[in-house]
Each structure stands twice: as structure tokens, then as C-alpha cells.
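In this view, the complex is presented without one of its protein chains, the others remaining in place.
Moving on, here comes subunit A:
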Amino acid sequence: MRRGMTIGILAAATAVALVGCSGGGGGGDARTKGPITIWYSNNEAEIAWGKQMVEAWNADNPDEQVKAQEIPAGDSSEEVISAAITAGNAPCLIFNTSPAAVPQFEKQGGLVSLSDFEDGDDYITSRTGDLAEQYASADGAYFQMPWKSNPVMIFYNKDLFAKAGLDADSPKLSTYDEFLTASRAIVDSGAAKYAIHPAPTSEFFQSWFDFYPLYAAETEGTQLVEDGKATFDSDEGEAVSELWRTMYEENLAGQEQYQGDSFLDGEAAMAIVGPWAIAVYGDDVNWGAVPVPTSEGTDAAETYTFSDAKNIGLYSACKNQQTAWDVLKFATSEEQDGKLLELTGQMPLRSDLTTVYPDYFADNPAYTVFGDQASRTVEVPNVANSVEIWQNFRDGYSKAVIFGEGDIPAFLKDTAAKIDTLASAN
């Protein structure tokens, strides 16, 4: 009898727990309107943009108020978002969704397909143009709104270049030979300890700031994985890897992580960064920016690079998804994109960027080159196991290129084989 009661209590407790779990955030009706919550990035400029955007929306929509907060602190935004998806308490919109994490969030059932909205695909493609294709999932649906990019370029310190006897106003950095020659001059002259110092650590995303921009440029816009296959086991992949290996072998790039900003501190004379850095470096560094190099040199107007984009996700725990979609469109409207550009210096992913905001680029000529570059960016591939793919690539790259163990063709071949398997998995 007692045993029966115990079993009964346990069964009831389990049932309550299961009901509690399943009811936590199973998603809402796509047509519902009402108050929503959003998260945005925690850097000062984006907070300022987010606050004014929410204020503007709330003023006109008293029945669909938006409550906004900075993304909660964590090791990375992706971990916080993944945990929120699992817990069922993700907000409606997150204005800091990494494209590399989207396949995983989609697999978790955490994202709403924006293509399911009547005007979803049309809105995305009309705003972003051909670049939007890179953000579509394997089935062609959009689970992320392409929002803003930070097309990375070579920042160089004009003072250190002058000290090394290089032309500081129009430095020769377009071919690999020129890049190596300039790098050697910088280090040999003692102008800086390193010519460039991309983080040599093992995190999966670090290759986005050394190998990938140069690979995008060398291949004229090829992603790491296309059509389910790794693309880098090629002459272009080998050329980029050889360049970086030479940089490390000759101590022109540092193998050890630097605590701080090596470019800002003058430890390195160059850096690969996006336009966000303009506000950060400000007057502290007398800087210039040029496109990343290619083996034979490419015209600046044709050079591709890595986008370093952050997008907007609409999360399935959202109850008022129609309001979320309307807010998303409001936040990516021409007016709000203009304010984003003005307040953060980051490039809205619009196909007509430089023509829509001519006044901004006229007033801020430093950003013009980034505005132009924004139309030729390559995103991380939107494929299954995206993070694992990048970690595998980083591990192989770190060994063969940064620490010079083994030969580069073997690294490219072995890593490509692993990535082919990962990319083809569900």
C-alpha cells in the first residue's frame, strides 16, 4: 500500500515536472501582438542605439511596448542565448545573434523562421540584396535577419610605418610580397615588436581575424564551406596559409597572446579589425586602413573580406511574434539603420548603403572605405556543426601555421576531410 503511494507520488511529481518543462516557452502564435522583450549588445554605442530605438517604438505603440535590456553577462553571448533557449526564457529578439551560432540555435528549435512571415523573404532580400543569400539556411529559409557588418580591413599605424621608413599615406600592402616586405621593415627597424599580432589562441572564432579575411579576398568571395564541402584545400588556401606561416616563422607575427590591444599599445604596427575600431582608437593612434592583401594584389574596389556580422534572431519562446517581427522591421528601417551607422559606426547590411546615407559618408570620410567594403563581404558558412567546423579548422591551423608543425598541404587536406564529414551531418 505504502509502496504504491510512494510510486504514485513519484509519478505525480514527474508528471508535474514534465508539464512544467513543456509549458515553459513553447512558442507563441505568429500572429499575436502585445508587449515583448528584447536583448541588445552591451557595448556603449549599441546601448545608445538600442535605447533610442525602443523609445521611438514605444512612443508610437502603447499596446505593444518593448522592454529592452543588455544581453546577460556570460563567457560569450552564444552560450547565454543557448542557455536561454534551453530554459525557455529567451527574449523575442536578440540584436546580437552570431551567424556562426544560428545553425545550432535552429537545431535547438530556438529560432523562428522569418520566411514564415508573409513578407519575410521579400523584406530581407529587398534590404540586403544578394548578400542575404549567405544567411539563408540549408532549406533556403531565413532564421536570422542580416543586420550589420564590420567588414575587417588592415589597420596600420602611420607613425610606426613612417618610423620604419615606409610610405605612411599610401603603403604598399596589396600583395603578399609587399605585405611581407613591409612587415620585415617594421620589425627590423624596431618600429614595433611585431608587424601584426592577430590573437594566436585556440578559440574557434580566431580564424575569422587572420586566415578567413585573406582567404575571402584571395578567392574573391568564397566561404570556408560551400555546397557541403570544404573549399580551402586549394591553391588559394595554401597561399594564405603559407603567408601566415612565414609571418610566424620570421617572428613578424606573435605566437603568444598579448594582454591588451597590441595595435593600440604600439606592440604591433597593423591589425585586422572592422570599423568599430575607429571610435575605439580615435585620436590615440594615427591610423590608416587598406583592404587585406592577396597574392597578386587586387583592386581595392574588388577585394572581399570577412563580414564579422551580427544579426537579429526572433526566438521561439516569444509569445507575441507579430509584434516582434514588426519591431524587427522597424529596427532595420532606413531611419534606424541611419542611426545605427551614426551612433556605432557599424555598417547596416543594406545593399544600397553608401547611396542611402551619402551625407554620413561625406561627413565621416574615414568610414567611406568600410561602407564600400561592406558590399563585398563573406560570412561564415550557415551549415550544421558550424562551431565544431571552425574549432577543427583552428586546431589544424594553429598546429601547422602558427606553430609550424607539419606541412601545410597535409593540414589543409586532413582538416578539409574532417570538415566535409561535419558539414554533411545533421
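Everything below uses one rule, namely that contacts are C-beta pairs under 8 Å (C-beta built on N, C-alpha and C of every residue); 3 or more make two chains touch, one makes a residue touch a chain; residues count from 1.
The rule we apply is simple: contacts and distances are computed from a predicted model.
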item	value
Identity of the absent chain, which is to be given by its UniProt protein name, from "Outer membrane lipoprotein-sorting protein", "Transcription initiation protein", "Thiol-disulfide oxidoreductase" or "Sugar ABC transporter permease"	"Sugar ABC transporter permease"
Option from A:204, A:330 or A:360 whose C-beta touches the chain left out	A:204
Hidden-chain contact residue, picked from the options A:44, A:188, A:284 or A:405	A:405
Residue of A:234, A:364 or A:391 in touch with the missing chain, whole complex considered	A:391
Hidden-chain contact residue, picked from the options A:55, A:79 or A:352	A:79
Residue in contact with the excluded chain [from A:109, A:165, A:282 or A:358]	A:109
Absent chain, residues of subunit A that touch it	21-27, 76, 78-79, 82, 85-88, 90, 104, 107-110, 199-204, 254-257, 259, 316-317, 385, 387-388, 391, 395, 398-399, 402-403, 405
